[in-house]
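For this depiction, one protein chain was excluded, whereas all remaining protein chains were kept in their positions.
And now, chain A:
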Amino acid sequence: MQSAVDVKGQTTAVEAKRVQKRRGTWQLHVMLLPALIIVLIFQYVPMLGLVMAFQDYEPWLGFLHSPWVGLEHFKTMFEYEDARQVIWNTLVISTLKIIFNLGVPLAFALLLNEVYVMKFKRTVQTIVYLPHFLSWVILGGILIDMLSPEGGIVNRFLSVFGVEPIFFLGDNDWFRTVVVVTDVWKECGFNTIVFLAALTSINPSLYEAAIVDGANRWQQTIYITLPSMLPIIIVVGTLSLGNILNAGFDQILNLYNPLVYKTGDIIDTYVYRVGLLNGDFSYATAVGLFKSVISFILVVTGYRLAYKYANYKIF
């Protein structure tokens, strides 16, 4: 554009200023370069490794000389029932997680918003957020103890009501419930904070008008709070769509066991076992790539939806 300006020789004052501004900043852009190159090298170049998914990869032959097999690995994935099973498990677990990670924090934020003692509110908020910082390795150990059918605290509590001890982590009927509940318990603090922040941004005059019209607190919640929060709920919800194939590797790896493979094995744990423990790099990459493509589509869809319904732009 600058050369165009030179040719025409009609440099207006405004354009001159703009040019000057650009002259003043190009060095800054160059300084961005190392960061861009790092991203390129460490984020984009490794993606070339995805060609493995279409090869029979042998490490000593490398990407260049390993034989090509086309879509063979993807075919394998849908041929065997074990792969279908893990895809299904992943979908079920993550869908449940998305729903509950939206609903629970929302309800919690609304309740917390009604609390007028600031100190209490802040304390609860912090306590709820705390588990977010614990790793699943630690929580896994704690949960195995807590959920133990022999003297675990949960079963001891249940026995007060005459419930027979339940083997939560070894029972296919219970495992998904445990996974979803513990995940919500660990992660709901974050969304609660997001929702609480959204709550504070609602215009107070709306409530004042509603009170004048004689609305009670429940009606205020239904007709003012929820509609005002809808955009942020949609944003949080759609953004989590991209995670629908991430059912939580750390969590499952630390909690699952042979007894609950049927309901608890997910794509990531499957890829881990196939790729790292069995050394079938190509097949593991194919499954991983399949997952990434689906996730990518969902992220884009989620982004579009967020833009359409909540007018929320990330980029």
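We adopt the following convention: a contact is a pair of C-beta atoms (placed from the backbone, for glycine too) under 8 Å apart; a residue touches a chain by one contact, two chains touch by 3 or more; residues count from 1.
Note that contacts and distances are computed from a predicted model.
Chemist: Would you kindly match the missing chain to its UniProt protein name, picking from "FkbH-like protein", "Carbohydrate ABC transporter permease", "Bacterial extracellular solute-binding family protein" or "Polymerase/histidinol phosphatase N-terminal domain-containing protein"?
Modeler: "Bacterial extracellular solute-binding family protein"
Chemist: Which residue from A:108, A:283 or A:303 sits in contact with the chain not drawn here?
Modeler: A:283
Chemist: Looking at A:177, A:257 or A:311, which residue reaches the missing chain?
Modeler: Only one of A:177, A:257 or A:311 touches the chain omitted from view, namely A:257.
Chemist: Which residues does chain A use to touch the chain missing from this display?
Modeler: 26-27, 30-31, 33-34, 37-38, 58-60, 62, 76, 80, 82, 141, 144, 148-151, 165, 167, 169-170, 257-259, 261-262, 265, 270, 273-274, 277-280, 283
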